[in-house]
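Take this structure first; my questions come after.
And then chain A:
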Amino acid sequence: MIAAAALVIGVVLGLLFEPTVPQLLQPYLPIAIVAALDAVLGGVRARLDRVFDDKVFIVSFISNVFIAALIVFIGDKLGVGSQLSTAVVVVLGIRIFGNVAAIRRHVFRA
Partner candidate 1 sequence: MVDDRVGGGPLSTSKLGTSKSGTAKAPPKPPAAPGQGPGRADPLLVELLTQHLDPGYRAAADRRGAEQGNPARIRPPAALVRRHRLVTAVVLLLTGILLSIAYQQTRARAPQAARTHAELVSAVRQRTADVDALTSREQDLAKAVEWRRAEVLADSAQGAATTAKLGRLRDAAAQSAVDGQGMVVMAGDAAESDAVGGGPRNGTHADSEVNRVLDRDLQQMVNALWAGGAQAISVGGQRLGPTSTIREAGSAVLVDFRPLSSPYRIVAIGDPDKMEPAFAESEIAQSFTTYPQLYGMTFSTRRESRLQVPAVGSHTVSFAHPLPSATPAPAGTSPAGGSSQRTGSGAPRSSPTAEPKGPPHR
Partner candidate 2 sequence: MQIHSTSTSSLTVARQDDLVSILDDLSSQQERIRGEIADLQATQRRIADSGTGSVAAIADARERARTLGILAGTEPAEGSALKVTVAQGRQRIPAAVILDAIEELRGSGAETMQISGRASAPVRLGASSYVTDTAKGISVDGTPLAGPYSITAIGDPATMSAAMQIPGGVVDTVSEARGSATLDRVARAVIRAVRGDRPTRYSQPGS
């Protein structure tokens, strides 16, 4: 539907226009990606569970990305940047897998 279309259009736009990320934000790009993926997959699962809510999705997306980047930023300042980054990725990764498993159960009834 509209949501999936928006995602695809976004990817296409990105490939077409090749925007550059400012140097300052470069290090946080990977963690932002993982956080965004977690929020999007969480939204998809919520949709399939029929509990989806736009407001929750938007807030969770923004807060995920922002907080993940903040944790890594503070970690960098304290010298534990890569360790905290790993921890964030692990937690988000677990959530991603959990949501994907739930989505799979819905889609394949398996």
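In the analysis below, contacts are C-beta pairs under 8 Å (C-beta built on N, C-alpha and C of every residue); 3 or more make two chains touch, one makes a residue touch a chain; residues count from 1.
Quick note on selection: all candidates are chains of the complex that A comes from, given by their letters.
Quantities reported herein were computed from a predicted structural model and do not represent experimental measurements.
K.L.:
Going by the contact definition at the top, pick out the neighbour of chain A in this complex from 1 or 2.
P.N.:
Considering all copies, chain A is touched by candidate 1.
K.L.:
Mind pulling up the chain A residues that touch candidate 1 in the complex?
P.N.:
Chain A residues touching candidate 1: 2-4, 6-15, 18-19, 21, 29-30, 32-33, 36, 39-40, 42-43, 45-46, 49-62, 91, 94-95, 97-99, 102.
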